[in-house]
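With one protein chain removed, the remaining protein chains of the complex are shown where they sit.
Right, subunit A next:
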């Protein structure tokens, strides 16, 4: 009795469904129309190529499912940890305590990350923005799939959750079932837990799918979403896509090139440097997996093309061991040694106008740096030549400005000067900076009896104390601090990240000490180093 009733309802749903499915030869949506005849004819071939079996479709649907609500992602937010969730699935936000830097809108609101790997770590709301590429992909996907869903999705869902007894009865209708649609429908209804497979008794296995409408549907889907996977800088398929916290995605290699020219997102012009994904070079997992699942051939062709386009070996930069410099700070150099004349001339003629500046090593390395055995220190600042004045005898005066800090990974000698492979040195992400401040201040609520205890001060207070010292020195007209110096190096930066570089450039402190500021990747730590110098100077004076 019960079997019969199932049987009936099944056939009922089935007839509805076949009516709503497109005939492969008669594409009905706008996207299908764009497919050439060739595409329709090659459906069978691509079908076999892609081997769209049950597992394939399950993986595809899992990649667009939210881990929290199990439904297809709605307004997906990219989290700093690399996970993704719907905007509505965000855990409740709370006010974050004891943070003062970078103090941008939204940063004080935080939530505990619900994903396993984070172990409840706090993310700032400001770091979680809409993943724009993924949103576009989901929209395209829904545009293709939704019109094909039966008018009564619930009926279909019931049909697929029919029990085992029913399956034994009807084999034929099953063969025309769309695994993709039914899976999508289950997910939409929240009936498909993220971690589980398709319910075995409801969705047929891969051997049957060639008789279904999945081939043409998948072809339509792939064609509709394809252009969403193009990087808007190189106009090619994403290669190691990295999503910034502002939600925009670029190839890793494109992002590197962008950052050589500007620190702003090409789309929204928000600063890029503080974003965790950029600093850690962590690809957008969902996009990467969707790419390799959906366009395996195109992505491998792209990788081949990239490796062919790459110049042999890693690029190297010329290194000048001379003086201590910092990012954003100007430096003037008199170039007279023939080898360095050649170095500067080359940098001008090849258009890079860049060289790395490091300091000579004096005795022990200021910080332990493994087996680095050069006569110069491992960390330095990239300088950009803004102006050159050549003299007839080949000497020159150059004006430069510090751009970014680097660490030498390896070096060799060429024409008398070192050339090196380098890695950029980036500050830790804002989130880490904030948790460092919060931890220190929570453990040191007040300075207690020790005025030397800097840990209790907020990052903003540290900065302000430094600025107060600067204006005191200015009023006292100390020797290292004159109007001439201000003309060259500018007024003390209001950006706490840059202030220590300015201060370290000006203060008469030995280079070993300054090197610690150069290599520090935390704003708070740099400010504390400066404060220690200031305290020492104050003690000397009084």
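The working rule: a contact is a pair of C-beta atoms (placed from the backbone, for glycine too) under 8 Å apart; a residue touches a chain by one contact, two chains touch by 3 or more; residues count from 1.
Just so it is clear, contacts and distances are computed from a predicted model.
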item: Hidden subunit of the complex - UniProt protein name among "Translocase of outer mitochondrial membrane", "CMP/dCMP-type deaminase domain-containing protein", "E2 ubiquitin-conjugating enzyme" or "Ras-related protein Rab-21"; value: "E2 ubiquitin-conjugating enzyme"
item: Hidden-chain contact residue, picked from the options A:90, A:130, A:222 or A:264; value: A:264
item: Identified contact with the non-displayed chain, of A:93, A:125, A:222 or A:236; value: A:236
item: Hidden partner chain, residues of subunit A it touches; value: 232-236, 254, 257-258, 260-262, 264, 266-267, 269, 309, 351
